[in-house]
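Only one protein chain is missing; all other protein chains are in place.
Per-chain numbering from 1; labels A and B assigned in written order.
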Amino acid sequence: MAPPLLRVEGLLKHFGGVIATDRVDLSVRAGEVHALIGPNGAGKTTLIHQLSGALRADGGRIFFDERDITRAGLHQRVHLGVARSYQITSIFRGVTVVHNLVLAVLARSGSSLRFWQPLAREPALFEEARALAKQVGLGGRENLVAGRLAHGEQRQLEVGLALATRARLLLLDEPMAGLGPEESQRMVALIADLKGAIALLLVEHDMDAVFRLADRISVLDSGRIIASGTPEAIRNDEGVRRAYLGEGFA
Amino acid sequence: MATLILEQTLNGLQFGLMLFLLAAGLTLVFGIMDLINLAHGSLYMIGAYLVATVVRATGSFALAVLVAVLGTAAIGVLLEVTVLRRLYARDHLSQVLATFALLLICNEIVRIVFGSQPVMLSMPNALAGPVQLLPGFYYPAFRLAVIGVGLAVALLLYLLVGQTRAGMWVRAGASNREMAAAMGVDVKLLFTAVFGVGAALCAIAGAMLGPILAVQVGMGESILITAFVVIVIGGIGSIRGALIGALLVGMVDTIGRAFLPMLLRSFLSPAVASGVGPALASIAIYVLMAAVLFWRPQGLFPARA
Partner (left out) sequence: MRNAPAIGALVLLVAFPLAAKHWDQLFYVSFASRILIYALAASSLNLILGYGGMVSFGHAAFLGTGAYAVAILMAEGVSSAWVSWPLAILVSTLFALVIGAVSLRTRGVYFIMITLAFAQMIYYLFISLRAYGGEDGLNLAARSRLGFGLDLAGDLTFYYVVLSLVVGCLCLMQRLLDARFGQVVQAIRDNETRMEAIGFPTYRYKLICFALAGGAAGLAGALLANQNGFVSPNLMQWTQSGTLMVMVILGGVGYLYGGALGAAVFLVLEEALSAYTVHWQLGLGWALLAIVLYARQGVAGLLAGTAAGRR
């Protein structure tokens, strides 16, 4: 079997006396959806920060495509193929949906140290952005100012921005945060469509979605992985049940 | 030579302690209310002018200091309630510009009332002479008094902020404002009180430094920048940082100005040394600040984690 796309070895992070990430080992294979679940405060977002490069780990190593990216900076990792979406929506509220996506496309379309030619005269970028908008379910809403979108649509844009980077691994931090049942369904469908083409590390609380989408699940508690395996195995794991799912989970 | 070093060290200590008085108020306001206040120097100036006025009217330095402290605190509270309160929620640029506006207004009002010429503020007669600290070494009594006042205020602040309930609220506010509010601290009152105390400290500094430096319009500006350098070095929101930072800056600045030109003359031509020396001395504290920020971007003792 090919080596995993993402391989994390013994990742360690502490803030003062608090150990936020306790020697975490993790792997994500190309094209799979690997869900990361765990109680609040387990350190999931901190882990995502370290994987995306927003935080520097205190120990351990991160390999992407067998390449050591532990020291690589945020924007460098994007070009290597790792991108993320944020739990708290972080989009460009003052401009349109299309403009949001154009920015992401721009980042990988050659140098932006161009000072003369107006951006508006680059139709290829806008075309790609529109296609992306459609892909994340915002077709027809592209010309709306992002700040005016409904919360659910903003979450779709949030994922869209990460998608636009053409990363091979997406770190999705609670994409369904704050979504109602209908919007959640849409998000699940969106992510399901990505399966196979892109690897996904999905942090989520929505158990329905997790069990429907995940190929593998890892459980994080107090900074360490307490279980990792197929959804079936995790569902039946005693330790996980006690720590997180609650005894009555069917 | 030894006496020179001793004298300059004491001068540095004196300057540093006065900087601390200014920086303490500034860092608390910044740390707790997240407010950049360019008008802080204006309170210092107002304090000095009040002292000068009362001394001229009554001849009593002590009375003048009392009036100045109370008066400046009152003006500070007035400013806080009317204008500054609206700036807490605004971005730093707006705060900079609004307080810059206050600075212009204060300067102009003082100029209208007192004119542009420096105003005489002489030391109290009791402290006008030199004191013998060591055989052959004399130091101005007034400057010793300034050091004394500075140390006393530092101690008072330490007790107030470190050992009292109110001080605990202040530290909580500096560390995490939202949390402090959530825990029931009367934030509005706290802000006003902190500002008032900061203004009072400015007045004391104005009273102490007025006789040594000049009392004139614009005296606030030059020391304001230095005070900002102090709190950036010391760490925003931290009184301890303000003290350490102030002493550091006071020393570096005083000793730099005294000895750097001399030092340079020993291995550069006198023409070059006399040009470069004072310039280097002037920028010494900025180089210090840049160095601290490079190594510790949050300052030496940041109040916030």
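Keep this in mind: contacts are C-beta pairs under 8 Å (C-beta built on N, C-alpha and C of every residue); 3 or more make two chains touch, one makes a residue touch a chain.
Remember, it's a predicted structure, so these values are computed and weren't measured experimentally.
Contact with the omitted chain, checked across A:Gly94, A:Gly180, A:Gly196 or A:Gly239, is made by A:Gly94. Contact with the chain not shown here comes from a single listed residue; of B:Ser94, B:Ser122, B:Thr164 or B:Ser269, that residue is B:Ser94.
For the chain missing from the display, the contacting residue among A:Ala30, A:Ala107 or A:Leu144 is A:Ala107, taking the whole complex into account. The chain not shown here touches chain B at positions 30, 36, 83, 86, 90, 92-94, 96-98, 100-105, 107-109, 111-112, 221, 225, 228-229, 232, 236, 274-276, 278-280, 282-283, 286-287, 289-290, 293-294, 297.
Looking at chain A, the residues touching the absent chain are 52, 54, 74-75, 78-79, 83-84, 86, 90-95, 103-104, 106-108, 112-120, 145, 161-162, 164-165.
Keep this in mind: only the chains that are shown with their structure count from here on.
We define each chain's centre as the mean of its Cα atoms; on that basis chain A and chain B are separated by 49 Å.
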